[in-house]
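Every protein chain except one is present and positioned as in the full complex.
Our next item is chain A:
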Amino acid sequence: MDLAINPFSSGTRLRDMIRSIRACKTAAEERAVVRRECAAIRAAISEGDQDYRHRNMAKLMFIHMLGYPTHFGQMECLKLIAAAGFPEKRIGYLGLMLLLDERQEVLMLVTNSLKQDLNHSNQFIVGLALCALGNICSAEMARDLAPEVERLLQNRDPNTKKKAALCSIRIVRKVPDLAENFMSAAASLLKEKHHGVLISAVQLCTELCKASDEALEYLRKNCLEGLVRVLRDVSNSSYAPEYDIGGITDPFLHIRVLKLMRTLGQGDADCSEYINDILAQVATKTESNKNAGNAILYECVETIMGIEATSGLRVLAINILGRFLSNRDNNIRYVALNMLMKAIAVDTQAVQRHRATILECVKDADVSIRKRALELVYLLVNDTNAKPLTKELVDYLEVSDQDFKEDLTAKICSIVEKFSQDKLWYLDQMFRVLSLAGNYVKDDVWHALIVLMSNASELQGYSVRSLYKTLQACGEQESLVRVAVWCIGEYGEMLVNNISMLDMEEPITVTESDAVDAVEVTLKRYSADVTTRAMCLVSLLKLSSRFPPTSERIKEIVAQNKGNTVLELQQRSIEFSSIIQRHQSIKSSLLERMPVLDEANYLVKRAASTQATVSSVKSAPAVTPGGPLKLPNGVAKPPAAPLADLLDLSSDDAPVTTSAPATAPKDFLQDLLGIGLTDSSPTGGAPSTSTDLLMDLLSIGSSPVQNGPPTSNVNLPGIAETKSAPVSPQVVDLLDGLSSSTSIPDENAAYPTITAFQSATLRITFSFKKQPGKPQETTISASFTNLATTTFTDFVFQAAVPKFIQLRLDPASSSTLPAGGNGSVTQSLTVTNNQHGQKPLAMRIRMSYKVNGEDRLEQGQISNFPAGL
């Protein structure tokens, strides 16, 4: 054909294209060459060029191998396969196998050509079709073409038979239901002499056993004898140059037969007994000086372990493994370790004998061997050897590769947790692991450590002192730092005063300021992450109460973070500064030691979280308002989440679950202090008890009695006078300065002033004002007027709103209402209607006050809010 006809011409030969691609110096050049070639091939395809179709296909395959897309050539494969000649079919099938796989729809189109080729008179064309089908067929094709392949198993030509057998493997893998159709043909193939056919047939039988129990039973009955004969022949055969590898005749056939024997003998005593002798023969007679021999021995050992072998045979197998393990070849040692894992199930004692050697393998230079050995050691640990083994592993942790530390640490932690009989040992091991590989210790592991320390009161002193010492030496290990900082915060006084010394312990001298130093250094270490720093801040806060003389210094350290760019840290330092500065009286009770963490609950939770990924969504605290809080300063959380929630700072950002009241505490401080208020009357009913938030908080308050004397009196600056429905800003108020005080709005607002409440003695009017740009938010100015003739004292106004509204109460202008309407008290409320435009405002209110020292209570509901709020 004249090249001039086609300007793209597929002109370059395959060889030239490969050359020009190889000559490319940069990836960009290569892309350009490939793009040019692809364009030419596409042009040739669209012109229906036939002469260069197979050359183009070869080029596409090369391009495909480089990782470029070649999907446009898929149809060309089909055309080549449909051609009559062998060369076209050969390249077409190769392209089909390379460019397509079973998930492509195009593949279905080739079924017909395949069917024809499977029935072709030329054995090589049949071979091509079988090979392609065996490598890429899908379940549909398998169903369609299984009868053809089945028939080819009986073909005269051994090469076709073996290909058909392997093709059947693929078919059975795709459609296990077809297994029974192949079993008799497969069994009869085992009588062949041709090694290729034998190997393929043995493999097919193995696959059939996996796919169908019926086939397994059939083959147990019908082919065991033949298999033993094949194995005996091949292992006794004299030198056969065609199949010889390292002095052994056809190790591949050996191995495949042994594998099938394993499948047949598994769980079947008769079969196992039948093959006992031949296995013993192979295990004793096979030369082990070459890889091929070892491959056979390895397979033989696996078969002995897999079947119901006699004990004598098992001893033989374990001895082979022992020899393997002491071999100098790394490959042999690797497979020995691999095999010993399986042998543990059979004979633990025998494997334990090799413990020392296995432990050496954990320290091998080869990561593959180390991994295997570590897995094995992990399985070998029991109550009696846990301590020495752990010691070995921990010692090795010190010198091991960085890459390996993660695996090793995880395994050591797991062993230590599983086999710790006494807590002291556990703590010592954990402290060592933390100091050597703290960066690799998973969160749940050190959380568990903290839970344990919190429960082991007699060891807290020892723990904090050990950790303090370790922290000085290894300040770079993140988990260690966290645990240490937490302990110093909690048990600081035990550190300084050497409280609850253990007998073997050396007393250490740590001053209060040393302890603060340690935390400060950690806080300022540049590599510390947010969690660690936040924990440092908490720790410092606690120390300020443990060691009052250091309070000033701590205040300064904490204050340095007030401008931190990380919001979390900034917020904490502002809050903590405020606590240190202004709330001396509550500080000590606020910062008491954490209550003992519930170990059982933590373990349950940990087990659950390893299954499902830990959800950071917290459920709302469920502490009944007014009920005595048992935890003076701790986790007011559902007990299911004791530790993680306290420490899991990130969860503060998590969305609050919908079950939470509208005012669900997102505020960290609230969490920290254990303030949790659930809206017991979410529809807006006023709480029936007046809750003294602060009192509860400090758990010093008697729970307020309904109609009891108003408990308000607030001896702390900045606490809102009003006790109220669940409102988080209470806490904000506690800290003051965070909430911007709303000014009293002027009267001429866009909304009419309403009389919200009117009784014989009391009138309340509301006037409204909106900030521009914030349609949801309304500032209500409430004005209370006393219509009676006696003065009201201790006047408290409370309000409750439905879930979708948020409410904030500012302090009232006075708590005394003069009689007879002579002047009124004002108070401003800010409400945010989260469903602005859909639902109107609604509110329940309650007023308590004293008339001549007598308690009065009035309640009401306001539903006449102007529209549009």
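Going forward, a residue touches a chain if its C-beta (ideal position, glycine included) is under 8 Å from a C-beta of that chain, and two chains touch if they have at least 3 such contacts; residues count from 1.
Keep in mind that, in the parts below, contacts and distances are computed from a predicted model.
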{"item": "Chain not displayed: protein name in its UniProt record (\"AP complex subunit sigma\", \"ENTH domain-containing protein\", \"Chloride channel protein\" or \"Nuclear cap-binding protein subunit 2\")", "value": "\"AP complex subunit sigma\""}
{"item": "Of A:178, A:199, A:540 or A:869, the residue in touch with the unshown chain", "value": "A:199"}
{"item": "Option from A:78, A:98, A:540 or A:825 whose C-beta touches the chain left out", "value": "A:98"}
{"item": "Of A:53, A:371, A:432 or A:846, the residue in touch with the unshown chain", "value": "A:371"}
{"item": "Among A:182, A:274, A:334 or A:865, residue touching the chain not depicted", "value": "A:334"}
{"item": "Selected from A:253, A:467, A:580 or A:594 as touching the chain missing from the view", "value": "A:253"}
{"item": "Contact footprint on chain A, counting only the chain that is left out", "value": "15, 18, 22, 58, 61-62, 64-67, 69, 85-87, 90-91, 94, 97-98, 101-103, 124, 127, 130-131, 134-135, 159, 162-163, 166-167, 169-170, 173, 195-196, 199-200, 203, 242-243, 245, 250-253, 255-256, 259, 291-292, 294-295, 298-299, 302, 330-335, 338, 365-369, 371"}
